[in-house]
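Every protein chain except one is present and positioned as in the full complex.
Letters A, B and C mark the chains in the order given here, with residues in each chain numbered from 1 onward.
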Amino acid sequence: MNQVLKTAIFGASGYSGAELLRILSPRTDVEVVKLFANASAGKNIDELYPMFSGVNELPVEHYTPGACDGLDLAFIAMPSGEAMKIVPELQSYVGKIIDLGGDFRLPNASLYKNFYKHEHHAPELLGGVTYGLPEEFKNEITSATLIANPGCYPTSAILPLIPVLRERLIEPAAIAISSMSGVSGAGRSASTEMSFAEVNENVRAYKIGSHQHIPEMQTVLSKVSGENVTVSFIPHLIPITRGIYTTIHASLTRTTSTQEVYDLFKAAYADAPFVRIRKTIPQIKDVVLTNYCDIGFAVDENTNQLVLISVIDNLMKGAAGQAVQNMNLMYGFPETAGLL
Amino acid sequence: MNQVLKTAIFGASGYSGAELLRILSPRTDVEVVKLFANASAGKNIDELYPMFSGVNELPVEHYTPGACDGLDLAFIAMPSGEAMKIVPELQSYVGKIIDLGGDFRLPNASLYKNFYKHEHHAPELLGGVTYGLPEEFKNEITSATLIANPGCYPTSAILPLIPVLRERLIEPAAIAISSMSGVSGAGRSASTEMSFAEVNENVRAYKIGSHQHIPEMQTVLSKVSGENVTVSFIPHLIPITRGIYTTIHASLTRTTSTQEVYDLFKAAYADAPFVRIRKTIPQIKDVVLTNYCDIGFAVDENTNQLVLISVIDNLMKGAAGQAVQNMNLMYGFPETAGLL
Amino acid sequence: MNQVLKTAIFGASGYSGAELLRILSPRTDVEVVKLFANASAGKNIDELYPMFSGVNELPVEHYTPGACDGLDLAFIAMPSGEAMKIVPELQSYVGKIIDLGGDFRLPNASLYKNFYKHEHHAPELLGGVTYGLPEEFKNEITSATLIANPGCYPTSAILPLIPVLRERLIEPAAIAISSMSGVSGAGRSASTEMSFAEVNENVRAYKIGSHQHIPEMQTVLSKVSGENVTVSFIPHLIPITRGIYTTIHASLTRTTSTQEVYDLFKAAYADAPFVRIRKTIPQIKDVVLTNYCDIGFAVDENTNQLVLISVIDNLMKGAAGQAVQNMNLMYGFPETAGLL
Partner (left out) sequence: MNQVLKTAIFGASGYSGAELLRILSPRTDVEVVKLFANASAGKNIDELYPMFSGVNELPVEHYTPGACDGLDLAFIAMPSGEAMKIVPELQSYVGKIIDLGGDFRLPNASLYKNFYKHEHHAPELLGGVTYGLPEEFKNEITSATLIANPGCYPTSAILPLIPVLRERLIEPAAIAISSMSGVSGAGRSASTEMSFAEVNENVRAYKIGSHQHIPEMQTVLSKVSGENVTVSFIPHLIPITRGIYTTIHASLTRTTSTQEVYDLFKAAYADAPFVRIRKTIPQIKDVVLTNYCDIGFAVDENTNQLVLISVIDNLMKGAAGQAVQNMNLMYGFPETAGLL
């Protein structure tokens, strides 16, 4: 490709939007042409994020229909429910769209009503969406025009589960997933419960049994494994800014060994540049500010369970980094361009 | 009791030892007469913990046999393996002993070899120990002379599990326990891995399948329930100073309801002043610096599992607070004296 | 006093209000009868602060005139500008008032306009207010009916400065004060800039040259010393929940010695139960959750300056603890009652 890819970022004032800009700013083959946001429109991005001072001082604008006319790609990093309002119109102006939110990840409108608690405004689009998990759907991504970038928790849970589910090494029902997340996953907005004084020196689980990432995990894992996968997912908010730590308990279907599981993972992700199979227990700091998903595991003979552990940076492999990985595949850039 | 109870603290330089002193200092019916520690002997306690300046400036001494002659009670808050060396001799000088460490919690010496990685030096004492969990063993505690104060993780896991195991509401095998702990649980000592720069903005699981609290949990839960309980326990170190958050997944044996589980817990702990059954999801900050164990739960119909959540302050209900609760019971003080 | 003191807390949903309740709950000589707040009215206090579950479950109410009729004392812990609206009316119903906010700390209305950016609604009351710093104004406090509880930063700066200013040991002009504060000082409210993701791993100075505590410091220090004291005060927000660390540079008027300064401080605060003069450098953790102000210092011969350091818990000696200390003095309780 000789021309520079022209892109826009919707939701530029949020953490995922700013992370996209941070990743893309040094690239010479991609240009961020437009930044959109609502509450912050009228300011320049370096006023919102002074780290961009002298680096990128683009204005943040209100989006108006047609404002992206002729651009190649739009990244949408807006709160749940916003992308579905914009995408139908936006598709007539830009070539391709990557939505970092959840508006296009689930297969049907009824799941949105149950888990996102609102109607879907563009259900006719749901059939044509590609789930942007490059390790599993690389071919589809290459030719996709509308990508649903996976959720942060689902990315951390699906990657370690796919190989062992496919191998029928674990029971598909009642997989117990316990995740800990940094607060940047909740976005940049004013709320008492995300204030430092409430989060610091504290831990709290939330949305037990009702988190919108449950149907996302179950849908993708069932599709990939050909079995009816059910998960019990407990997210916890912990006092860190970035990162997700996911610990999974699953019942083994047969005896196995550490070596067999290791070999299984290594084979499954031999061609995945951002998945690292670890022989030691991963830590969040091993992946912060990177696009890696590190996977560790243990065979617990005492209970005949397989314990899986994965770590990602929620803003990178869990959001903006994975979106750029998808962009790279969609436009023929090296998969790792700008991400190492 | 008319006389003031005279006590000693072994391991006074550590966090649990200092916490004991902090709790006991305001009491007029209990006096801390002696503080023992090794590396810090020769200093006064306010030099080690300036918060005690002007409040308590007792000298920290090396222990020598006989130094506790005539005292009523010794608290031992020393690293694993140290109490077992001292207790046999100490029993001839003090009336009663509460060991906050793990040296007397397991029923036989072979478990010590497997999980603590060293021989037990006083195996003959193991048969006469009382496990100091007041909610379950109050009668035995009242007349005990050697108390094994429960571990922090076991306290957080055993309290929510007892009622539902007794009721046969959950399967006793393969209970999945995921805990997050603050760093004070690891004690006060110099190590790179506990340094701020390593712990901050990080999470890491450790000792998967090999933690010494696994046999403690299994022993107590099996004894109490009359079933063979097995647990898969994954402890995580998170960047907080105090507190343990424990999330448990267990398979339901039958259908149940939120109300039934709530009633079960309320009945089970009707007489327990430090167990609070919550209708909302507990947070660590709800119990920090208190002796409470708060328990929450959810029935996950999607996977037919019961999710249990408990929170404690690891230095209070998980160590020093529970030790004082035991002391109160042993000497006829109100159970909550000095702990509210 | 035989009767229980009956009190109300305005602003009970905020951190200082909750801290007052935490301090007063165990007391048998004081009863909190009423809790008032606006946004949270209709809930019980344990819903707002689950740490109060089973301890104190008082309802939080909207204040209406007359609702405090017959109470002895009202604590007001509301945002700046609110107390001045209530106090004139409230004075006819309750015996005494302690305002923890800034509405009555400055001597005249024009300073309010300059530093608080709004008019004063009850300027006629300003002349009759007692500044509630017990170490300096104990006699006035004993008989006061309207107390302006000192600001957190001023408490931390005034206490170390009074003795050396009185002694004419330092120049009264251009005293350089650099303070670091935990976020609870900003109150409990929703704002992006107080969110964990913004505060964690960050430091920022704010309100340079315009902080409303500058005239408070200058007024009190000038009054006490009889000189025209000016300060350059730079507050910094740092990622801790509680505590203020204040570092002061002042020019020495003459040569002195560490011993002389120490003796000066010891003499000045010989009768102050909550001021501790330290020979080592104070840390915030030495005073967290206590009502102490610890003071350290150094004579810097290289620049002929005196360096003063003080630490307080901003919610205790910087707010609720000091308010209770004032209450104790006003009603003849021991000065330290409930605060050790």
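What we mean here is this: a contact is a pair of C-beta atoms (placed from the backbone, for glycine too) under 8 Å apart; a residue touches a chain by one contact, two chains touch by 3 or more.
Since the structure is predicted, the reported quantities are computational estimates derived from the model, not experimental observations.
Peer 1: Of C:186, C:214 or C:261, which sits in contact with the chain we cannot see?
Peer 2: C:214
Peer 1: Looking at the full complex, which residue from C:109, C:176, C:272 or C:337 touches the chain that isn't shown here?
Peer 2: Answering carefully, the residue with contact to the hidden chain is C:176.
Peer 1: One chain isn't shown here. Among C:33, C:272, C:307 or C:337, which residue touches it?
Peer 2: Considering all chains, including the one not shown, the answer is C:307.
Peer 1: Touching residues of chain A against the unshown chain: what are they?
Peer 2: 26, 50-51, 53-55, 200-201, 276, 278, 280, 282-283, 285-290, 294, 340
Peer 1: Which positions on chain B touch the chain that was left off?
Peer 2: Listed in rising order, the touching residues are 15, 182-184, 188-192, 194-201, 239-241.
Peer 1: Residue by residue, what part of chain C touches the chain that was omitted?
Peer 2: 173-176, 178, 180, 182, 198, 200-206, 208-209, 214, 230-232, 234, 236, 238-243, 245, 247, 249, 251, 281-285, 288, 298, 300-305, 307, 309, 311
By definition in this document, only the chains that are shown with their structure count from here on.
Peer 1: Average the C-alpha coordinates of each chain, average all protein C-alpha coordinates together, and give the chain whose average is closest to the overall one.
Peer 2: So the chain sitting closest to the middle is B.
Peer 1: Using C-alpha centres only, name the chain that sits farthest from chain A.
Peer 2: Looking at centroid distances, C is the chain farthest away.
Peer 1: Let me have the rounded angstrom distance from the C-alpha centre of chain A over to the C-alpha centre of chain B, please.
Peer 2: Result: the chain centres lie 39 Å from each other.
Peer 1: If you average the Cα atoms of chain B and of chain C to get two centres, how far apart are those centres in Å?
Peer 2: 37
Peer 1: Please set out, as single numbers or ranges, the residues of chain C touching at least two other chains.
Peer 2: Each of 200-201 in chain C touches at least two other chains.
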